[in-house]
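Only a single protein chain was left out; the remaining protein chains are all shown in position.
Note that the chains are named A, B and C in the order they appear, and that numbering of residues resets to 1 at the start of each chain.
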């Protein structure tokens, strides 16, 4: 499955890019699976997800938990807790 | 004792004047005494103070209860509960 | 730290700018504007007249402001209350509370309004479309609103 990944703030800085398109194996079913799969791709991902509890995710622009199923998502974003306002 | 009395809003309208200077007998010691003394002066005062619980008072520009002593006050005001804001 | 009782209108942006100009220690600014509504108890209101007690008004507003400054860490406050004849849609009152953080600014602005409504000597008279002038009754809710802040 082809999917767009977006990274923001220090997640983006650590990974070194703001967006990429990836082909996910069918074994990657949840956000937690996706994090594990990304971490295996290289040290920059391992660094960004070193403390997975402080990284938040959104599927198709809606906040989700790491247990969320990816399903037919087109866009998944990873970012730190928000600090606007 | 000579003292300035001020009336506001419907208290003013019922009494028919916004201010007057009166000479108080020494028997008038509290705001409640003053109300009683005023009521005896005429029907317009009796009308204004017909429901004394809804008339508020201030001595020298500070809110007081009807039990407050007049003391050396120079200015006493009577008015309805405030409705600003 | 500034109180005005005036017949003229006020400008929100100008008032906030006056409080914050040249300052970088403010992070949160809450304003409250009270305006004249065009209806009361099902009657159309054509105008509202605000009477006040000159001298006492200013000192009560200053007292209310001092109380807020003592209770919250505020960088700046402002109270403006108009008097005279106003029309529906017109501004009546402005309260501003500025602080480093939003909670203090929100609480102080709400406190200023609750206290002002229960202590500042203003009285509203509404004129209806039928030409009748009625003094506005004090709302019981306003006394209860003030009670939540404890002893003043």
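Convention: contacts are C-beta pairs under 8 Å (C-beta built on N, C-alpha and C of every residue); 3 or more make two chains touch, one makes a residue touch a chain.
Keep in mind that this is a model prediction, so the values were computed, not measured.
Taking the complete complex into account, the chain left out of view touches A, C. When the missing chain is restored to the complex, the residue among A:5, A:58 or A:73 that touches it is A:58.
Interface note for the absent chain: among C:18, C:41 or C:102, the touching residue is C:102.
Although one chain is hidden here, its contacts on chain C can still be listed: residues 11-14, 16, 20, 22-39, 88-89, 100, 102-103, 105-106, 109-110, 113, 145. In the full complex, chain A contacts the hidden chain through residues 6, 8-10, 58, 61-63, 77, 79-85.
Here is the rule we go by: only the chains that are shown with their structure count from here on.
Multi-chain contact residues, meaning those touching two or more other chains, do not occur anywhere in chain A.
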